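For this view, one protein chain was removed and the others were kept in their places.
The letters A, B and C name the chains in turn, as written, and every chain counts its residues from 1.
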Amino acid sequence: MDLISWKIGGEQGEGIDSTGDILATVCNRLGYYIYGYKHFSSRIRGGHTNYKIRISTKKVLSTSGDLQILVALDQDTIDLEYKELVPGGLIIADTKFKPHLPEGCEAALLPVPMTEMAKELGNLQVRNVIAVGVSAYLLGLPLQGFEDMVMEKFGKKKGMGEVNVQALRLGYEHAESLFSVYKDFRLAPGDGKARLLLIGNEAAALGALAGGCRVMTAYPITPASEIMQYLIPTFPQFGGIVVQCEDEIASITAAIGAGFGGARAMTATSGPGLSLMQEGIGLASMAEIPVVIINTQRGGPSTGMPTKQEQSDVFAMIFGGHGDSPRIVLTPSTTEEAFYDTALAFNLAERFQCPVLVATDLAISLNLTTVDNLDLSRIKIDRGQVANTEELLKMGRDVFKRYAVTESGVSPRSLPGQKYGQYLATGIEHSETGKVQENPDNRVNQMNKRFRKLQGLDVPGVRYNGAENPDILLVGFGSTTGAIDKVVDELTEDGVKAAHLHVRVMWPFPSKEIKAAIEKAKRVVVAENNAQAQLLRLIKMEVGHYDHVESLLKYNGNPFLPSDIMGKCREVLG
Amino acid sequence: MDLISWKIGGEQGEGIDSTGDILATVCNRLGYYIYGYKHFSSRIRGGHTNYKIRISTKKVLSTSGDLQILVALDQDTIDLEYKELVPGGLIIADTKFKPHLPEGCEAALLPVPMTEMAKELGNLQVRNVIAVGVSAYLLGLPLQGFEDMVMEKFGKKKGMGEVNVQALRLGYEHAESLFSVYKDFRLAPGDGKARLLLIGNEAAALGALAGGCRVMTAYPITPASEIMQYLIPTFPQFGGIVVQCEDEIASITAAIGAGFGGARAMTATSGPGLSLMQEGIGLASMAEIPVVIINTQRGGPSTGMPTKQEQSDVFAMIFGGHGDSPRIVLTPSTTEEAFYDTALAFNLAERFQCPVLVATDLAISLNLTTVDNLDLSRIKIDRGQVANTEELLKMGRDVFKRYAVTESGVSPRSLPGQKYGQYLATGIEHSETGKVQENPDNRVNQMNKRFRKLQGLDVPGVRYNGAENPDILLVGFGSTTGAIDKVVDELTEDGVKAAHLHVRVMWPFPSKEIKAAIEKAKRVVVAENNAQAQLLRLIKMEVGHYDHVESLLKYNGNPFLPSDIMGKCREVLG
Amino acid sequence: MATTLAEFKTAEKSWWCPGCGDFGVLAAMQRALVEMDLNPEMVTIVAGIGCSGRIGNYINSYNFHTVHGRTLPTAMGVKLANRDLTVLAAGGDGDGLAIGMSHFMHMMRRNIDITYVLMDNHIYGLTKGQVSPASDPGFVTKSTPAGNIEHPVRPLELALAAGAGFVAQGFSSNLQQLAELIKQAVQHRGFSFVNAISPCVTFNKVNTYDFYKEGLTNVDEDPNYDATDRSRAFAKVVETESMITGLIYREERPSYEDLAAGFMKAPPVANQDLNLSPEKFERLLAKFR
Partner (left out) sequence: MATTLAEFKTAEKSWWCPGCGDFGVLAAMQRALVEMDLNPEMVTIVAGIGCSGRIGNYINSYNFHTVHGRTLPTAMGVKLANRDLTVLAAGGDGDGLAIGMSHFMHMMRRNIDITYVLMDNHIYGLTKGQVSPASDPGFVTKSTPAGNIEHPVRPLELALAAGAGFVAQGFSSNLQQLAELIKQAVQHRGFSFVNAISPCVTFNKVNTYDFYKEGLTNVDEDPNYDATDRSRAFAKVVETESMITGLIYREERPSYEDLAAGFMKAPPVANQDLNLSPEKFERLLAKFR
């Protein structure tokens, strides 16, 4: 087969994640494409958790509602997950909990005395690895890669590598001798290219590094913490630094301070942190200081559903601060885009001297995906308009206009250390030279200038693929893009003229492009993971109201499955 | 005359405010209507400041661009303000600074040796009161009321009342002997009814008290501080309490705690504080706890223009928090409405169990106006659905569903102290009984329930006055309403069919009423004090795009003058 | 009829790792409530966000699980609304000492009559193991792979410096002492602070049960220790590097409620009739005429 979905489930704290990671990493090395989706809750131990890994010979960008192989560490897992299994699907279950199939379940139960075998090996922790061995056999994968992997992962501790290798073999051999009839789910061979396997947060962190960011100040929060955690040991290798702050307010204002000081700086957070940062974001907007905020959206409002998918911070990112404060909001949709857009954000922040929000969502942030490459050469650092040191010297003191009213709205900025570039950066309304100034005309000039800047944004606001004049146009952003693309492919195969409009810059809103696309389409569906139809409402606000546009909302904490979207399409297409 | 505008100007810290207050209070007692507008900057001393008082035999609800009498304490005042003077206007100026008229100024200069006279009286502080005496003469007002007033105000300190009375008389007599030719600006007699004279913040504070609020937690900020300052000594007289907190985050979460505990509680702030409160507001929305937030809008973003008029927090109030979090936003437009709407807010907060924002703006908050009455009998306290103590007892423990999914979306709440009403209020998604719960169906049910509540809002969302099918419809909110009403009157007099739609509930958006009104009008102008056309954009989002709707924005820090709006009307009407 | 432990328990399944110190804190708190013979409906527990913040889930009182770091102001609000309630606040060291630091400092000086139990595991548990302000120098975590380089917050020192009127430290394993300290704290008039050492068995392999069992000494058992002398208490805490349990400092003084004009004279706000008398209202209006 070209595409298999495998899942492991059990109690939180039972090593589900690391087991899945082993399978994913080995398959990635064999040249498969991986899409790994972790289902977890915001507690440390206890509660059902599972990890689904899709392994394919082609790129996969969304999870799905079907499943071929389920590894169950408890009966709960079977009861909760069996419905996803395709007819003939397999359940690898530990005999220890006396697994049984629910009524009507058409899967095959493959009992394996995992706990017992682990005990025999003298190490209960290898239980899950035995299941990996079984899975390797069923997937038709050679054991070698797995053995190398566990040696790498556990080999540092004496004897641990070996016992894991033994566990793999035990599982594999057990399957070989008992489950050889189950041949359906053997994978077609991978192409042997070891691509990159990473989560969106790691990609964003790498993007920040590649984009020249060297200062990060942040406070831990799900699902953003990995960005900080990746950069803490990494930045110092490149002359940078990460400070874990006392809260999000310190984080954003410190990042702004660093931006003022001449660094490329950022913070990363999620909903609750974003709310706390609103005042700071407004400061950056007003004082025209570059700063990048990564917002990994999760279920809101308030503490909400910290480990669940949502895309409900669109309004808050654009309109959340008091007053009229221009910002740029980017919404990457894949792991790759998390890399490129984060890098881009630093250019935009410095070129337009304003806060730039990079909004991922939980699915992008945490899902493990195979990426062909992250191409450093595509990233060119553009530090925007900085005052020329020589010219400043020539000017002499008290002449430089930090907030000069220019046609583009952008005024060259000076950086501390530049002689005669001294100025006052302030969140209060100020004159061209940066003095506190409440004069009405000055106010209007400065306000207009700040908004005018955004008109210069030269980044394509949308990505369009599919038919030119589609019968159905699907509009989405963020991780939804994977499911939409899948649906567009399927519809196209079915002979329906379908297309996908993906909003990549959420603000300034790409009204023109969206208008054109909507007006060319017969029917439009806007799919988004929130309750208020935030994207559709932006379309209504900035583009217009259309009778042929419909909303598809999912806000139950899970990402869209292609089947959700397909269902809506069928309904719309009649 | 029926309407006179009087202004006093000088350096901040020179007693401008208290001088103006004397005139305003006395005129109010004489039965005139007052509209007092302070122009000040956010520093304590220094910088030009002025205080304009409109005195009229009829209600006035806006400031204006014309002026009859100017009291100048320095040359700056003349230079900055003379353009407002009508032809034949009067400038009362202290001879001390050797006042002169700028070229082209057609006003009459009335020099008064104010400082000198004050010195003679042995008290420099009475200088401004001398100008009041002069003004009283020119306005044709009897001195008695002024004498009573200064005795009241200064009489407690020995001799101070008397010296002020002398100052009044000196000024009056000086004018009598030298300025008797200036008869144009004598006021028609007032009706002798002493109405209420107060600023919007005081009205809002009284509204809170009348609305049953007994706990306030707040942090000082311009232009909200007066609300707290009024209530600090007042609440204790009624069993309540005010705590000045360490910041706005403590303020909002303490108010929410008090709401949970069974009090009617509130906080009051302005833009920067609002931004900091976003997380807390989301908590109240999610945990369904009543709380009222008064947001006195000022110039933004960031620290912005703390002492200037703006209406730019509309988006932030509605959409500012992360996630989908329902709220109610009221936008009173006058001092009276600040009273009634604040009182109402507490009913709405408890009936709909959600945060209610009362958005005034600087002009409403700080402008001194005459109000006919604040009618306590119009305020009926409705505490919404509270669980019945007896029924709870009958139920027994662990049965009560605090977040029962009901048709209206409102679930009766229990209050600490009620036996078997115990529950967990949490900002995390929760089940009907209030347990942390991430189940997808539960999530959707709870989210829908929270939004469904708002459909039950039974308060008129707009106020409409003027012609039925107008040639021009003016749409506004907040303090703009006064200027708009004035323009509608003038247009009507001119034979133009004009009308005014005032948005009183900004969220949930009164789409139906607005749609109907817009579609009946030939031309529509939406006038608002912000740069992004926030109200118009809401109309576009929630109602639609119309070719006959135009935007009139003013964001230079000053409120609309009727003439600003009239100018736009003439342009639109062609 | 005395309240039983069962009345203070809920049916909620535990969200904590087996062995987590928070179980001990929970048990101690429940025991204290029972021993004081309080009615569950007259107790409100305000908890923060963190593993520790789940404590309210297991206690059959009124509970408010507020947003991260805002445990204390939320609790203050509850108490202002209904001063007849026994109000406890509980939360983690991240919640209370990082994002909530300012509120901690201010609640101590404000001295409102609530009890704060800080569940101190020197780590961020719920977010899976980052350094906390209470973490020791050199401590290796997910966010300090090279060891913590910040000076730790010592909550006992801060509490003494900030003017808290009741300061104690208990240990999750010593249920009886911790329960007793919580009891005394609740009975203390004004703000009371109990730092509850509560090991995280999953992410903190340094500040373990053994670490504390070996290191802690109990000042309650020291007949020479005088818990009413602030300077000596401070010296003791510094000298032992906070490795003590017991009642560390106590000072009787009026609470905020006692000092706030008229507050204790009126009935609790939540029980008041909110309708205004027209006469009184008119008296207020008269000042604006």
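The rule is short, and it goes like this: contacts are C-beta pairs under 8 Å (C-beta built on N, C-alpha and C of every residue); 3 or more make two chains touch, one makes a residue touch a chain.
All values reported here derive from a predicted model rather than from experimental measurement.
Engineer: Looking at the full complex, which residue from A:80, A:109, A:160 or A:415 touches the chain that isn't shown here?
Structural biologist: Of these options, the touching residue for the absent chain is A:415.
Engineer: Tell me which of A:140, A:155, A:257 or A:544 is the one touching the absent chain.
Structural biologist: Once the missing chain is taken into account, the touching residue is A:257.
Engineer: Just to verify: which one of C:8, C:64 or C:256 makes contact with the chain not shown?
Structural biologist: C:256
Engineer: So that we can see where the missing chain sits, which residues of chain C does it touch?
Structural biologist: 98-102, 105-106, 108-111, 133, 146, 149-154, 157-158, 160-163, 230-231, 234-235, 238, 256, 259-261
Engineer: In the whole complex, what residues of chain A lie against the chain that is missing from view?
Structural biologist: Against the missing chain, chain A presents residues 28-29, 194-198, 202, 206, 209-210, 212, 214-215, 217, 233-234, 236-241, 243, 245-247, 249-251, 253-265, 279-280, 282-283, 287, 374, 376-377, 381, 397-398, 415-428, 435-436.
Engineer: Under the stated touch rule, tell me which residues of chain B contact the chain that is not displayed.
Structural biologist: Against the missing chain, chain B presents residues 13, 42-47, 219-222, 225, 228-229, 232-233, 244, 246-248, 272, 302-303.
The working rule: only the chains that are shown with their structure count from here on.
Engineer: Could you put a whole-Å number on the gap between the CA centroids of chain A and chain B?
Structural biologist: Computed from C-alpha means, the inter-chain centre distance equals 44 Å.
Engineer: I'd like to verify one number: the distance from the centre of chain A to the centre of chain C, where each centre is the average of its C-alpha atoms, in whole angstrom.
Structural biologist: Here chain A and chain C have centroids separated by 37 Å.
Engineer: Can you check how far apart chain B and chain C are, centre to centre, with Cα atoms defining each centre and the answer in Å?
Structural biologist: Distance between chain centres, rounded to whole Å: 40 Å.
Engineer: Please output the residue numbers of chain C that touch at least 2 other chains, ranges allowed.
Structural biologist: Within chain C, residues 15, 54, 65, 67 contact more than one other chain.
Engineer: Out of chain B, which residues touch more than one other chain, so two or more?
Structural biologist: 249, 279, 282-283, 287, 426-428
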